[in-house]
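Omission of a single protein chain aside, the complex is shown with its protein chains in their original locations.
For subunit A:
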Amino acid sequence: MQFYGTTLSSRLFLGTAQYPSPKVLCEAIAASGTEVITLSLRRETSDGAGTGFWQMLRQTGAHILPNTAGCHSVQEAVTTAQMAREIFDTDWIKLEVIGHADSLQPDVFGLVEAARILSDDGFKVFPYTTEDLVVGEHLLQAGCEVLMPWGAPIGSGQGLRNPDGLRAMRAHFPDTPLVVDAGIGRPSDAAAAMELGLDAVLLNTAVAKAGDPVGMARAMAQAVAAGQAGYQAEPMPRRDMAVPSTPVLGLAELT
């Protein structure tokens, strides 16, 4: 699977926040088999902890996908992206322009505007968006080559709240890489996203806040792979009524 010309074999993107310890984070990254990890920028502290954290994660060899989490305006998001590009030495950016502080729902109007500014500036934008098809079209017109619709609100673990909307996105954008970003809670949620034909899953809290983050990272990787394989194997259509799987022909009369 290619994202902006970069070929990835793993379809699981993993966030790096909220783990019990740096050691567990690194073990979870390894167990997940991910090739893409997300990071953010925050104010430098006097102890220089950010530098050590960054050096630790560089050693994983994963592609870095910085985010603009917490940005509520176009200017905040654009400036944060520019700062991230310099620090992480990548033109990839997970673009978040948040509309609501409580729901963390994307401000899709600001998102499209910021995506256009950043794409014109050479960024490869991974936009955190909704399943709205028109917004998706505008993001592609703005220069995005990937769309990242939410599954459910960030950190909620609710799974896919609108699978029909995601299915419609797949049908409407057959050649655009689609990544479900946010809301995944369980491995079955990740598998369900992949069974809908989406190309990858980005998750964080579901692994970081599991009782055993490393075990959950491994389970998510297996679920993503199973869902992808299931989609490729073309699942049978649903039926409203039962249809016997055991042949009726030759059934004995025993009454």
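Things worth noting here:
Everything that follows uses one rule, which is that a contact is a pair of C-beta atoms (placed from the backbone, for glycine too) under 8 Å apart; a residue touches a chain by one contact, two chains touch by 3 or more; residues count from 1.
Throughout what follows, contacts and distances are computed from a predicted model.
Looking at the choices "Sulfur carrier protein ThiS", "Beta sliding clamp", "ABC-2 type transport system ATP-binding protein" or "NADH-quinone oxidoreductase subunit L", the name in the UniProt record of the chain not drawn here is "Sulfur carrier protein ThiS".
When the missing chain is restored to the complex, the residue among A:Glu86, A:Asp102 or A:Asp175 that touches it is A:Glu86.
In the complete complex, the residue from A:Leu39, A:Val125 or A:Ala152 that touches the missing chain is A:Leu39. Subunit A residues in contact with the hidden partner, per the touch definition given at the top, are 15-19, 25, 38-46, 48-51, 53-55, 57, 66-67, 69, 75-76, 79-80, 82-84, 86-88, 154-155, 204-205.
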